[in-house]
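In this view, the complex is presented without one of its protein chains, the others remaining in place.
On to subunit A.
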Amino acid sequence: MSSSFLNVQGLRKSFGGHLIVLDDINFQMEAGERVVVIGPSGSGKSTLLRCVMGLEKIDRGRIELEGVRYIEANPKSRKDNFVDIPVRNKVGMVFQHYTLFPHLTVLGNLILAPMRARGESRSVATERAMQLLARLGLESKAGAFPGMLSGGQKQRVAIARALLLDPKIMLFDEVTSALDPELVTEVEGVMLELAEQKMSMMIVTHDMWFAKRIATRVIFSAEGRIIEDAPPSKMFTNPSEPRTADFLKKVLHVETIS
């Protein structure tokens, strides 16, 4: 038991038993922190977020939110994890590929979970959804199907859909990677706004400038381990680990020439 807001203890995740993607991850964050996870592709950043969301079965370890264990590996058998669903439902996640429900309108996407899983009335859910859409400048799109929206609009709808469930923490997995460059800022703008409201966030991004701007802490992960964990001021100017420096040199170099 720890007093941390989010506490990942001894997390190990493998695929098919042999490919160990996360190896003994220990990680804590406090409420209101914005932790950006960086690292080479294939280093397990998405997997870490997916484990925190409860989308992956973990091999070892446990995850706690506000001191309550909600995911735990079953050490005796390789059977299903322990999952406390009501606690897990306090975690929200936005994915790279929007994952909106294509057969529902924007409003339909937003109110499905509040209405059908949380028992909210249609009128209350609709009113909350419309307020949120208005805040994001999307109220005119309430009746549109996702297929008719731009990538930036889709991603903002996906964020709104998660926010409507009042999450304690939001996970963002490369949410701007699939977007055309000119649409990136409208999505990053929403995330910066959330940061101002002290939303707790874990963010995976390849955009180092955005990372610098939004992070209160940066984690560099490689080969399934956390190599370095530092505030952005330190991470981007004076990293302790040579591997972090190598990585940053590569990505920042590529970004400045491209």
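Here is the rule we use: contacts are C-beta pairs under 8 Å (C-beta built on N, C-alpha and C of every residue); 3 or more make two chains touch, one makes a residue touch a chain; residues count from 1.
Here is the rule we use: contacts and distances are computed from a predicted model.
Only one chain is not pictured, and the protein name UniProt records for it, out of "Cache domain-containing protein", "Polar amino acid transport system permease protein", "Molybdopterin-dependent oxidoreductase" or "Cytochrome c7-like domain-containing protein", is "Polar amino acid transport system permease protein".
Note that of A:116, A:135, A:198 or A:250, the residue touching the chain absent from this view is A:116. Here one chain is not drawn; of A:88, A:168 or A:243, the residue touching it is A:88.
Contact between subunit A and the unshown chain involves residues 50, 53-55, 85, 88-89, 91-93, 95, 97, 99-103, 112-113, 116-118, 145-148, 161-162, 165.
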